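Left out: one protein chain. Kept in place: all the others.
Now for chain A:
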Amino acid sequence: MNKESRLKASINQKLTETGERDRLKELLRAKLTECGWKDQMKAQCKEVIKEKGLEHVTVEDLVVEITPKGRALVPDSVKRDLLLRIRAFLTQHAS
């Protein structure tokens, strides 16, 4: 287990160092906007805001409500594309 967590740490470091993590973030954001996920989630946010009140809503409120829904609503195609890219990175950097 220890070896794996160290491996994971070194992979994460490589992701950041090569700039791939930022590229992946941008890619994911673009795809999520494109497929309408962002608009969907914004609508969800509106619900939370109406519930908690415009003046009193906190980041925590939003995070707690939105994150689980957000994860569930990511389309499979987007997940597939990202996974392909990640796997390619992993095999490419098999040191």
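As a convention for this text, a residue touches a chain if its C-beta (ideal position, glycine included) is under 8 Å from a C-beta of that chain, and two chains touch if they have at least 3 such contacts; residues count from 1.
Everything that follows uses one rule, which is that contacts and distances are computed from a predicted model.
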Original post:
Between "Cell cycle control protein", "Ataxin-7-like protein 3", "RNA polymerase III subunit C6" or "GOLD domain-containing protein", which matches the UniProt record of the unshown chain?
Top reply: "Ataxin-7-like protein 3"
**OP:** Over the whole complex, note the residues of chain A touching the chain we left out.
**Re:** 3-4, 6-8, 10-12, 15, 21, 24-25, 28-29, 32, 38, 41-42, 45, 49, 54, 57-59, 62-63, 66-67, 70-71, 74, 79, 82-83, 86-87, 90-91, 93-95
